[in-house]
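Handing you a structure now.
Only one protein chain is missing from this complex, and each of the others stays in its spot.
Then we have subunit A:
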Amino acid sequence: MHLIVNHMYYSLLLCVFSYSVASVCNANSNAAGDMSVYGPVVKIHPVVLASIGDSYERRNEGASRVIGTLLGTIDKHSVEVTNCFSVPHNESEDEVAVDMEFAKNMYELHKRVSPSEVIVGWYATGFEITEHSVLIHEYYSREATNPIHLTMDTALQSGKMNIRAYLSAQMGVLGKTVGVMFTPLSVKYKYYDTERIGIDLLERTRDAPNTTNGLTSDLCQVGGAAGRVQDMLATVLTYIEDVLSGKQTADNSVGRYLMDLVNKVPKITAEDFETMLNSNINDLLMVTYLSNLTQAQIALNEKIVVL
C-alpha cells in the first residue's frame, strides 16, 4: 500500500513527518479493513459501489476519473454510506472545476426522497489522491462536518479494485506551513437482508459474463438452496474424513461446531413428527384447493356476466 499525501506548500519537515506516518501505517496494515485507526468505521452499501462503477463507465471523453457526493447517515463511531450521485467536473493539469451548483441541486432532490440522508463525503475513482482532491475535499468540508473521501480503483491499476476511505487531518507546524493528510479508515460492507438476496442473484451473472440470467421459478429456487446446503455438507464431510484418516489435525473449535450442528436436528418421535408434517401438509393442500376454487369461481362469474 502506498499512502500518497498532498501538500499545498512544500516543506521538508512536512515531508519527513508524512513519511514516518506512512511507514507506521504500512506496518500496521496490508489491506483496507485491517487497520487499527482512529476514526469512524465506514460502512458501505453495495448500491453505492455499483453506482460509482456505473458512473465511471459513463464518464465523458477524456476524463480520467469521476467524482461525486456520498450520502448517508453519521453515527457516533461509524459513517454509513447509503447513496451517492456523480457530479460533473473538469480536471486538467493545473486546475479543477467542479459543478457545485449541480451538486447542491442534486442533493436537494435526493433529500426530498430520503430526508434522513446527509452529505457524508465524496468519492473519486482512481488509485491516487492528487492535489486536486485536496481542493475538492475542502469544498466538501464546507458542506459536511468531517467529510470522508472514498476512492475506488475502477481502472484496476493494481490488479484489484481497492476501495479505500480516508479522513483528512491537518498537520504541520502551527503558524507556519500547514498541510493536509489523508488518514485511512477501515471500510466494512453493510447489507440489508434483501440487499444480500439481490446480490446473490446478481452474482450469478458474473459466472457467465456475457450471458444474462433470468429469474428462476419457485421450486427451482428451493432446489438451488438445497443444493447449496448439500455442497456445504460435502465440504464438512471431506474435512471430517481427512481428520479421521489423520490427514489433517483436529481443531477443537471446529469439533464443537460440528457437535452443535448434529445436535441441532431436533429429536422428535416418529409419530409426533408424522402428525406435525401431516397437519402442515394438510393446511397447504387446503389452501391450494381454496385458491384453485376461487380462481374457477371468478372465471365462471365472468363468463356468466358476459352471456
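Assume contacts are C-beta pairs under 8 Å (C-beta built on N, C-alpha and C of every residue); 3 or more make two chains touch, one makes a residue touch a chain; residues count from 1.
Please note the rule applied: contacts and distances are computed from a predicted model.
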{"item": "Undepicted complex member, UniProt protein name, chosen from \"Trafficking protein particle complex subunit\", \"thioredoxin-disulfide reductase (NADPH)\", \"Phospholipid-transporting ATPase\" or \"Eukaryotic translation initiation factor 3 subunit H\"", "value": "\"Eukaryotic translation initiation factor 3 subunit H\""}
{"item": "Positions on subunit A contacted by the hidden chain, ascending", "value": "33, 45-47, 49-51, 53-60, 82-83, 85-88, 99, 102, 105-106, 109, 112-114, 116, 154, 156, 160-161, 163, 189, 191-199, 201-203, 205-206, 209, 212-216, 218-219, 221-226, 228-229, 265, 267-268, 270, 273, 277, 280-281, 283-285, 287-288, 290-292, 294-295, 298-299, 301-302, 305-306"}
